[in-house]
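These notes are about the structure you will find just below.
The other protein chains are all here in position, but one chain of the complex has been omitted.
Here is chain A:
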Amino acid sequence: MDAQFAIAGKDFAISVADKKVTRSIVTMKHDKDKTYNLTPHTFISVAGEPGDTDNFSEYIQANIRLYSIRNSQDLTPSETANFIRGELANALRSRRPYQVNTLVTGYDKTTGKASLYWIDYLSAMAKVPYAAHGYCSYFVYSTMDREYSPDISLEKGLDIVRKCMASLKQRFLVDFSDYVIKVTDKQGIREIPMSEL
């Protein structure tokens, strides 16, 4: 029952992930950060089978970091997304695949453009302007579709995030209440506390 969605503007991208870890009818944790920074400008947020998400994300994080150290150069968001998709596709054909849905959010320093990649646990990948995974997508896609335009400002982007959260709060069975909100742009990745949203 994870909630995660993201929006990419021209030169920034916002990603939102809830903090709950659930099992059956129990909330095991309510303060889990489901985002992982890969490079100074690229990060992922993950949803899916609890153990798999951590294992897979840390594996990806370590490999992207290894590339940066070996080549003194960071992978671009598109290269990162393609690498993640490849690893997930390889795992999919193994004895026990990762059941992980991923959103890759990044800002490309050389082109000055932000981008967002949607990848599901079957390694289907799409470059999209806005995205969501899981049950929450039934609620937030309509909001994002109505409000989004390609040239939105960061403030407008955060406004869409607020509206998405409001509609989840009003209609969705689960009350998430707390989220990790991360933004990436020219300055790099930063977290926006819920209190400042």
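FYI, a residue touches a chain if its C-beta (ideal position, glycine included) is under 8 Å from a C-beta of that chain, and two chains touch if they have at least 3 such contacts; residues count from 1.
Please note the rule applied: contacts and distances are computed from a predicted model.
Visitor: Assuming one chain is omitted from the figure, identify its UniProt name from "Proteasome subunit alpha type-3", "Ras-related protein Rab-8A", "Signal peptidase subunit 3" or "Phospholipid/glycerol acyltransferase domain-containing protein".
Guide: UniProt lists the chain left out of the view as "Proteasome subunit alpha type-3".
Visitor: Please pick, from A:Ala3, A:Ala47, A:Leu75 or A:Ile119, the residue that touches the omitted chain in the full complex.
Guide: A:Leu75
Visitor: Which parts of chain A face the unshown chain closely enough to count as touching?
Guide: For chain A, the residues touching the absent chain are 71, 73, 75-76, 78-79, 82-83, 86, 110.
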